[in-house]
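Below: the structure, in structure tokens.
Apart from one protein chain that is not included, each protein chain of the complex appears where it belongs.
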Amino acid sequence: MGNMKLTLKIWRQNGPNDKGRMETYPVNDVSEDMSFLEMLDVLNDQLIREGKDPVAFDHDCREGICGMCSLFINGEPHGPGRGITTCQLHMRKFKDGDTIFIEPWRSAAFPVIKDLSTNRSAFDRIQAAGGFVSVNTSGNLVDGNAVPIPKDDADKAFDAATCIGCGACVATCPNGSAMLFVAAKVSQFALLPQGRPEAKRRVLAMVDQMDKEGFGNCSNTGACEVECPKGISLEHIARMNREYLAASVTKE
Amino acid sequence: MARTALLGSSLTKKYWMALTGLFLCLFLVIHLAGNLQLLDASPEGRLKFNAYAKFMTTFPLIKVVSYLLYFSILFHAFDGILLAMQNRQARPTRYVKEKPSANRTWYSGQMALLGSLLLVFIVLHMKHFWYEMHWGGLPVDAEGNTDLFTVVAAAFQEPLYVVFYVVAMAVLAFHLLHGFQSAFQSLGLNHPRYTPIIKNVGVFFGVVVPILFALIPVWMFAFPG
Partner (left out) sequence: MSKLDSKIPPGPIDKKWTYHKGHMRIVAPANKRRIDVIVVGTGLAGASAAASLAEMGYNVKAFCFQDSARRAHSIAAQGGINAAKNYMNDGDSTYRLFYDTVKGGDYRAREANVYRLAEVSANIIDQCVAQGVPFARDYGGLLDNRSFGGVQVSRTFYARGQTGQQLLLGAYSALMRQVGKGTVKMYDRHEMLDVVIVDGKARGIIARNLITGEIERHGAHAVLLCTGGYGNVFFLSTNAMGSNVTAAWKAHKRGAFFGNPCYTQIHPTCIPVSGTHQSKLTLMSESLRNDGRIWVPAKLEDAKAIREGKKKGSDIPEADRDYYLERRYPAFGNLVPRDVASRAAKERCDAGFGVNKTGEAVYLDFSAAIERYGKLQANILKLENPSKEKIRELGEAVVSEKYGNLFDMYENIVGENPYKEPMKIYPAVHYTMGGLWVDYNLQTTVPGLFALGEANFSDHGANRLGASALMQGLADGYFVIPYTVGDYLADDIRTGPIDTKRPEFDAAEKEVTDRINHFINNKGTKPVDEFHRRLGKVMWDKCGMARNEQGLKEAIQEIRQIRAEFWKDVRVPGKANEFNQELEKAGRVADFLELGELMCMDALHRNESCGGHFREEYQEMEGPQQGEAKRDDANFAYVAAWEWLGEAGKAELHKEPLTFEEVKLTQRSYNKDRANCSVDPSVRRYTTR
């Protein structure tokens, strides 16, 4: 197989109430063609054969779109490299003999389930608070072309909508803030005519829920934008700030 | 939606940080303009500075503004501490290995620390001059105004004082480098065309204002007049 030997320092934690600790695992035979998660598969295969407990980590599509994978690798969410998720990170980014630190997302709002796996349902609850357009299923809606949308607005809304909800923004933010995630959703709908009627309600409700979940406050360090695998821009946070300010001031 | 009034929510706290911060920036410019008079150590210059100091402490409108200023400093500090405490709670377990250099400037992540240092500085600074001016029982100059200039000039003969002030201004510089443009972002004032300008102005402001402030003690130390 491969020819790289690595030392992995991995966070092990049995459950939300366990204190957790870093443990060291050597892995041999790592090929540079492997993805980072395949390298962990190799480790787990080894651990199972040795009768040990494999490392729990979240992953699903392994092509960078589902947002399920979530590792803090050598001090960065989704590891080194820009515009990729952990599952798209390949081992050729590392060298033989490297030591790699692997930790879960750390946030009060994302409690650890086990090892590297965390509970991100806080994002779902924020979405449920207002991240939608209130339209029921109907076979009789107006035609999709009834309301033209300027291409630039549609494109910007799309850029915001590419968020995969992985939580890297929260993980990397020194304050554990979820502003980029929330702003992406608020901004997407704020930019589209379909989202305008309930724009005020939406931004107030979503920010309120975000605060209740225990995320930190944005201090505009911009770390989230750099680490976001989809390159969501800070512009969306500014737009949310604007929307929220206007909504707070004009609220009846 | 109970906490959406202009108090309480995380965004509201940020608005207040931004507004008070920008107000303090404005104050810095005025303060600087006045203090640059200290560079003129001629007898007339000293009298002029003392007269200015008297005007600033007695003119009613300025008095009102100064209370607003004290409030802003305290609120900015209080709000900042509150935010920082919440931010700490948001990450109860720290990372074992973190690489902040990969995605942010070091000072943008240390605003609370820089701010705390500045608060200490402000307290000492007010003790040195503001307190003395008001209740220090200082001698008066030829025109009968409190002779603040002499007090300042004497203080800046102490090398330790000078170093302290220069270091404090370096802290201020980093605080401003992030804080200035950050305030606009917090208020939602972002536009592809104007944001780069704001950022450049922020850098200019964050470098030039502290340098000019720092120039004063250094100058007075070097040229006691």
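When the chains are written out, they are named A and B in that same order, and each has its own residue count from 1.
Methods note: contacts are C-beta pairs under 8 Å (C-beta built on N, C-alpha and C of every residue); 3 or more make two chains touch, one makes a residue touch a chain.
Not measured: the values here are computed from a predicted model.
Student: For chain A, which residues reach the chain that was dropped from this view?
Tutor: Where chain A meets the chain not shown: residues 1-2, 15, 31-35, 37-39, 41-42, 44-45, 47-49, 51-54, 56, 58-63, 65-68, 81, 84, 88, 90, 92, 113-114, 117, 119-121, 123-124, 127-139, 141-145, 148-151, 154-155, 157-158, 161-162, 164-165, 188-189, 192, 194-195.
By our rule, only the chains that are shown with their structure count from here on.
Student: With chain centres defined as C-alpha means, what is the inter-centre distance between chain A and chain B in Å?
Tutor: A distance of 37 Å separates the two centres.
Student: In the complex formed with chain A, which residues of chain B make contact?
Tutor: That would be residues 1-6, 9-15, 83, 86-87, 89-100, 102-105, 108-109, 111, 178, 181-182, 185-190, 192 of chain B.
Student: In their shared complex, at which residues does chain A touch chain B?
Tutor: 9, 11, 20, 22, 72, 74-76, 80, 101, 103, 106-109, 172, 174-177, 204-205, 207-208, 210-211, 214-223, 226-227, 234-235, 237-245, 247-249, 251
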